[in-house]
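One structure is given below, encoded as structure tokens.
Note that one protein chain is taken out, while the other chains of the complex remain in position.
When the chains are written out, they are named A and B in that same order, and each has its own residue count from 1.
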Amino acid sequence: MAAAGGEGPGPEAAGGGEELELTPAQLIRSLEQAWLNEKFAPELLESKAEIVECVVEQLDHMESNLKRAKAGDLKVSVHRMEIERIRYVLSSYLRCRLVKIEKFFPHVLEKEKSRAEGEPSILSPEEFAFAKEYMANTETYLKNVALKHMPPNLQKVSLLKSVPKPNLDSFVFLRVLERQENILVEPETDEQREYTIDLEEGSQHLIRYKTIAPLVASGAVQLI
Amino acid sequence: MAGERAVGLVRELQRAAGGHLPPFRAEELRQALEEMRALYERNQADVSEAKAGRTDLIFLIRFRHCCLLRNQRCIVAYLYDRLLRIRALRWEYGSILPNAIQFHMSAEEVEWFNRYKKSLATYMRSVGGEEGLDLTQDIKPPKSLYIEVRCLKDYGEFEIEDGTTVLLKKNSQHFLPRWKCEQLIRQGVLEHILS
């Protein structure tokens, strides 16, 4: 089979500018990685819109191949099952992101607002539109039903202050994909001092998310 | 004690476990807002007295302000948590809610729900090619393409693929494409039978 979706640009390599063609197997693996990371990270991760786009193209491609296949061909049901499984992972991934967007919407939008030019966005354009509508809808609702009937000095409630932030101190399990040296670990108790650790490739750890968040973003570790 | 009505709303909601949506308490909400208005007015009057020399009233003013903030917090938290429950309904029932549930919602909540539904639909149409991707489906990983289902109530004609239909009659059993049945199972029309 040709690269993802046949024609069209493949997903960009993380960080780098040049475009990278992925085989369908690599594409599905990167979707699965993004999915697991998103499932276990306490905060919303960077949007992988290019991967999503390519997987969607890949699914369309497989669907149209299936339509051309003869009915009753055993291969049809195997391929159909493969489509179902990929669609499940894709849906689960996007669903997980929507849940986090709804849970943290004021913080997600704030982060997007303060994003520097050229820095990757944590939201796809569609997610950004969704988050903005969710915020406006909720603010309008609270204002109309309650806040505007309150005394003048109490008519404002900052959703940014009242909707809780993601807890970056929560602990996550991870597997190391690329060896890392001198990772600074903050003390957990008053008696402890900060110390550094090395992460060997293939080793697994239980660690505070905050400590390794940049490594999740760069793809050096996989949350499990 | 001030704030009792507002905290009563919160208490009732918290008792409705598992995301269940109790009836919207419009009257209690109105009374809590009324209490806030009264507290605020009395404070305005006492602020004038305090400025005129009654500094012993400052503590009382502070007390009322605490009560106002408490009322505000309880009311907003009550309304917000209800929105979270209403949001869950969209994911568990689909976009059309049974009357029994709509009956528990205020007009403004229905409006919020409709807007939420619309945003979600726009989002789902924008991902996943031509037809979009229905994210409220595929909640569990697939094991097989077709599944055995039993019909729990009379539903009528149901289209499966390419115009073929089956008649879903109470207690009838069928072998159907999984992705077609998921929503009906979650709505309690069909039951997934494991072989």
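The working rule: contacts are C-beta pairs under 8 Å (C-beta built on N, C-alpha and C of every residue); 3 or more make two chains touch, one makes a residue touch a chain.
Quick note on the criterion: contacts and distances are computed from a predicted model.
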Protein name, per the UniProt record, of whichever chain is missing from view ("Ribosomal RNA-processing protein 42", "RNA polymerase II transcription factor B subunit 3", "DNA replication complex GINS protein PSF3" or "AP complex subunit sigma"): "DNA replication complex GINS protein PSF3"
Per the touch definition above, residue among B:30, B:51 or B:143 touching the missing chain: B:143
Residue in contact with the excluded chain [from B:47, B:69 or B:145]: B:69
Chain B residues that touch the omitted chain in the full complex: 1-3, 7, 10-11, 13-14, 17-20, 56-57, 59-60, 62-63, 65-67, 69-70, 73-74, 76-77, 80-81, 84-85, 87-93, 98, 100-101, 139-143, 147, 178, 181-182, 185-188, 191-192, 194
Residues of chain A (touch criterion as defined above) contacting the omitted chain: 99, 103, 161-164, 167
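Rule of thumb we're sticking to: only the chains that are shown with their structure count from here on.
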Chain centre separation in whole Å, for chain B relative to chain A (CA means): 25
Residues of chain B that touch chain A when the two form their complex: 29, 33, 36-37, 40, 68-69, 72, 75-76, 79-80, 83, 87, 106, 108-109, 111-112, 115-116, 119-120, 122-123, 126-130, 133-135, 137-138, 140-142, 144-145, 178-179
Chain B contact footprint on chain A (complex, rising order): 52, 56-57, 59-60, 77, 80-81, 84-85, 87-88, 90-92, 94-95, 98, 102, 126-127, 129-130, 133-134, 137-138, 141-142, 144-147, 149-151, 154, 157, 162
